[in-house]
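Let me begin by presenting the structure, written as structure tokens, before commenting on it.
All protein chains of the complex are present and in place, except for one that has been dropped.
Labels A, B and C are assigned to the chains in the order they are written; within every chain, residues are numbered from 1.
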Amino acid sequence: MQLGLTNLVYPGALHTRFHHVLGAMHLMTKAISVIRRKGHEITKEEERAVLVAILLHDIGHGPFSHALEYDIVNKVTHEEISGFFIDRLSEEFGDDLKRALLIFKNKHPKPFLYQLVSSQLDMDRLDYLNRDSFYTGVSEGVIGSDRLIEMLNVHEGHLVIEEKGIYSIEKFIISRRLMYWQVYLHKTVVSAEYMLIHALRRAKELERKGQTVFASPSLGYFLKNEVQKIDFQSNPQILDLFADLDDYDILSAIKVWQKHPDPVLSQLSTRIIHRKLYKIEIAKEPFSEDRIQLEKEIIRKQYPDLTDADLDYFVFSDVLSNSAYFANKQNINILLKNGEIIELSKASDNLNISALAHPVEKYFICYAT
Amino acid sequence: MQLGLTNLVYPGALHTRFHHVLGAMHLMTKAISVIRRKGHEITKEEERAVLVAILLHDIGHGPFSHALEYDIVNKVTHEEISGFFIDRLSEEFGDDLKRALLIFKNKHPKPFLYQLVSSQLDMDRLDYLNRDSFYTGVSEGVIGSDRLIEMLNVHEGHLVIEEKGIYSIEKFIISRRLMYWQVYLHKTVVSAEYMLIHALRRAKELERKGQTVFASPSLGYFLKNEVQKIDFQSNPQILDLFADLDDYDILSAIKVWQKHPDPVLSQLSTRIIHRKLYKIEIAKEPFSEDRIQLEKEIIRKQYPDLTDADLDYFVFSDVLSNSAYFANKQNINILLKNGEIIELSKASDNLNISALAHPVEKYFICYAT
Amino acid sequence: MQLGLTNLVYPGALHTRFHHVLGAMHLMTKAISVIRRKGHEITKEEERAVLVAILLHDIGHGPFSHALEYDIVNKVTHEEISGFFIDRLSEEFGDDLKRALLIFKNKHPKPFLYQLVSSQLDMDRLDYLNRDSFYTGVSEGVIGSDRLIEMLNVHEGHLVIEEKGIYSIEKFIISRRLMYWQVYLHKTVVSAEYMLIHALRRAKELERKGQTVFASPSLGYFLKNEVQKIDFQSNPQILDLFADLDDYDILSAIKVWQKHPDPVLSQLSTRIIHRKLYKIEIAKEPFSEDRIQLEKEIIRKQYPDLTDADLDYFVFSDVLSNSAYFANKQNINILLKNGEIIELSKASDNLNISALAHPVEKYFICYAT
Partner (left out) sequence: MQLGLTNLVYPGALHTRFHHVLGAMHLMTKAISVIRRKGHEITKEEERAVLVAILLHDIGHGPFSHALEYDIVNKVTHEEISGFFIDRLSEEFGDDLKRALLIFKNKHPKPFLYQLVSSQLDMDRLDYLNRDSFYTGVSEGVIGSDRLIEMLNVHEGHLVIEEKGIYSIEKFIISRRLMYWQVYLHKTVVSAEYMLIHALRRAKELERKGQTVFASPSLGYFLKNEVQKIDFQSNPQILDLFADLDDYDILSAIKVWQKHPDPVLSQLSTRIIHRKLYKIEIAKEPFSEDRIQLEKEIIRKQYPDLTDADLDYFVFSDVLSNSAYFANKQNINILLKNGEIIELSKASDNLNISALAHPVEKYFICYAT
């Protein structure tokens, strides 16, 4: 699924990464046609390559991607794993994939191709914002992707937006901000995903201690072994095992773990399956160590046998962060009618886009009740 | 039609004020139910009154309302005319209408009732933004009206929005801004509507000079007479004549005026009907008198018989203005979870709402080509 | 408007013939591309011609077309008037239009081009059924136009549907039947349109008797003169006058006629404007002369001054008829997987399509109350 456990809050959100990448490819064909129409060359080979690049841009995501990255693959990022997959595929498919890899790594001489795949206005975002808005029912997240694509242009090799599209861009940035806080970082979703992280972490810990937990062979491998980046590179079977992993393995295992003798694993699993999620609080400041200890003491009274380390599975705190706009990195440039180029936050009438460039941070504490 | 000549740019925009007021009533029933559910009393009588008030809130609009207000009724505003209509209706329908009038004029002891009808978050805007977005096809204008209504509450008699709705409010303000510049003040629409104003003004001028122009009886009355506010009050038949006027009278007359012997009236009318609109330019600064004269000279070469006064029908300049948010007047107040009230522009994370409170002004020049 | 007075029942039905013909053109571009993909040649010239033909197929419709045809233009059909318009335009636009006219009159050597414009599966129907379904809100009228077009093919020069599309065709025929009885021949719409016919007939009668009725110049011409088919041919100005006529002229006149001294005209007009429509009853058998007389006597008691002839404006009866499918005329042929061709009513599993080919007739009586 594209949105992990988000369906616990928005039940319609069952769409998949497969849907998303097809959608992003579809938008890419439109963008290519608009850019060509405006007189910029994109060769047949470049077209195939940029379509392959967008098709494969998410291939390194495992199931519940962010959860898995934490422990299961020891912080090897999905971008790195995408790289491994594309390398592998390029042996099979040859030149198209090599060109796609150039674009993917921003080493292609036409930087706008990279920017169509990965930038603040890439086809990835243009697809997922509308798609996620549709399937969650958060209708106000809708962006004008058709209009935004129609306003795309190329200036000195870089992707720009024509001046007429400025209100649509504002709208796009505000919609993205809304989707972040209302969907992707919805507090109940955060609670569920952190519980999943902790369940997987516990399963791995139990395996390390010699206990067995139910798992499909591929999930079992990653629970039993400390797979590092170097292992992906030295042992090609690891990539195969990773490719086998999907949401079904994780959720099927979590269901079985409900009856595991370890109370930590069974508690976490049972609560995820029955949607009895930990309570979560959000604040602008970090939660104090005292507050965290207080919640742990309350848990300990309930379960006196838990060790201090075990308590970390029942109470945890972290920070969420999102920037609506990145003023310095891959900023959005506006092509004025007079031919000048101006960075978005300087172009807007009076909407303070630069204010939106400061990341918003929110702290949370999650605890069993 | 709700949007006057906007269908010359967005052909689907043929929805009517009748659609709009039914929609706004529908949203009002939802808002009433939400507010009651949150423990605030709205009596049966108040419910009827506030529903009548929203049903009638636009009754004073004539066809192509803003165009007519300029000359046809000598700047008597549509709000004043709505008042005359509601007075008239209250003779017939009695108490419900009297209560509605109290709400309409903000003299009701529960100010939130007035705010539901007329404020920055009234049911009027919540309906028309989505409706106009739908019928123009500007999909990104969509606002989350269901969610906004769900977040409504009352605090010390005034309408407020609960904290959870803050991203939806931001989105609402940005969408409204987008709809203003992309639809309501779209430059081609502005050109068409100013041409209509000038056609009506010319027809009136010709009548004043003793020439006859084709018109239905009710349109004819307003062309032949200088109706002032005092006339509406002293002569009840004028309100009847005004009620008879609709888009059909205007457009049917404009069609006939294409063949009027006066070249100014026939030019304006022919160009409106055949959509050969005056060219319009937009700028952040006023257009200089020199520029305006220049355009007039060009016209004069084409039509040497025109007087200086006539040239004002071929070249004109004005200013458009819109505020996305009004920080001081009827501002939007947020009800925090802790029970405090805070004005929206102070509540947002880092979106500079107060910047949006400065009106944006754009100057235009329109001229025949 | 596409649907005349249908908006008195379905208020959203304000879409225009202009919308419809653009939509039909859009579907035609898809159909052309599907047919070419399946290996049948359509030259550039034929493409332009068939697009022009569908764009102009409705050009001869006057406002409230069926109402006008009765009396205003003395039963000159809209197809004949379309012919006059296309003739006129071909003087201006030349060969493309001449080819379009060949297609329009089914004299083109590739009959499937004609069938795309005018047959039981033409782009006209494929557009209007979905469009009217959308704007009336009768959602169940939806047809699978995309799928139907995808299933189009050509066999020996004629348009056919591939076997896989058979359930979609059934659905299409049943939807069309539903739209006829639920929308196009909705009894309240029928009452309104027959009242409009009678109002125009009365206005014409009054003019004939030397009384004046308010009208725009073009409407006035058709009220004052008995225009016949031959007049369209001999006097080119008549086509210009007809082109000038639109819904605005009719509705604007009807509004004014409410105050006409003739009680018949003013009654009819006032009732149309205030939607106080005549009562209508539907039956499977014709209404007896006795019943019609009975209703007339009731009216006469109310208005003793009316003549017998006048009573025909207050009570009238007629028949409505619709065939869901035409088995003999332009029938729909199915291309089986084995290459055979079979007529639709013989191809369906067990849906009795041939039964649907019998016209359904319903009789109505309409009378003032």
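Just so it is clear, contacts are C-beta pairs under 8 Å (C-beta built on N, C-alpha and C of every residue); 3 or more make two chains touch, one makes a residue touch a chain.
Bear in mind that the values here come from a model prediction, so they are computed numbers and not experimental data.
K.L.:
According to the contact rule at the top, which chains on display are touched by the left-out chain?
P.N.:
In the entire complex, chains touched by the missing one are A, C.
K.L.:
Which of these, A:P11, A:G94 or A:P263, touches the one chain of the complex that we don't see?
P.N.:
Of the listed residues, the one touching the omitted chain is A:P11.
K.L.:
Among C:I174, C:V256, C:V315 or C:I332, which residue is in touch with the absent chain?
P.N.:
C:I174
K.L.:
One chain isn't shown here. Among A:H40, A:K255 or A:K362, which residue touches it?
P.N.:
A:K255
K.L.:
Taking the full complex into account, what residues of chain C touch the chain not shown?
P.N.:
The list for chain C reads 138-140, 142-144, 147, 167-168, 170-172, 174-175, 177-178, 181-182, 324, 349-352, 355-356, 358, 360.
K.L.:
Provide the residue numbers of chain A that touch the chain removed from this figure.
P.N.:
On the chain A side, contact with the omitted chain comes from 11-12, 14-16, 18-19, 214, 216-217, 244, 246-249, 251-252, 255-256, 259.
Going forward, only the chains that are shown with their structure count from here on.
K.L.:
Identify the chains adjacent to both chain A and chain B in the sense defined at the top.
P.N.:
Touching chain A and chain B alike: no chains returned.
K.L.:
If you average all the Cα positions, which chain's own average lands nearest?
P.N.:
B
K.L.:
With centres defined by CA atoms only, which chain is the most remote from chain C?
P.N.:
Measuring from the centre of chain C, the most distant chain centre belongs to A.
K.L.:
Quick one: chain A and chain B, Cα centre-to-centre, how many Å?
P.N.:
One centre to the other, that is 43 Å.
K.L.:
Using mean CA coordinates as chain centres, what's the chain A-chain C distance in Å?
P.N.:
Once rounded, the distance between the two centres reads 54 Å.
K.L.:
Which chain C residues touch at least two other chains?
P.N.:
Chain C, residues with two or more chain partners: not present.
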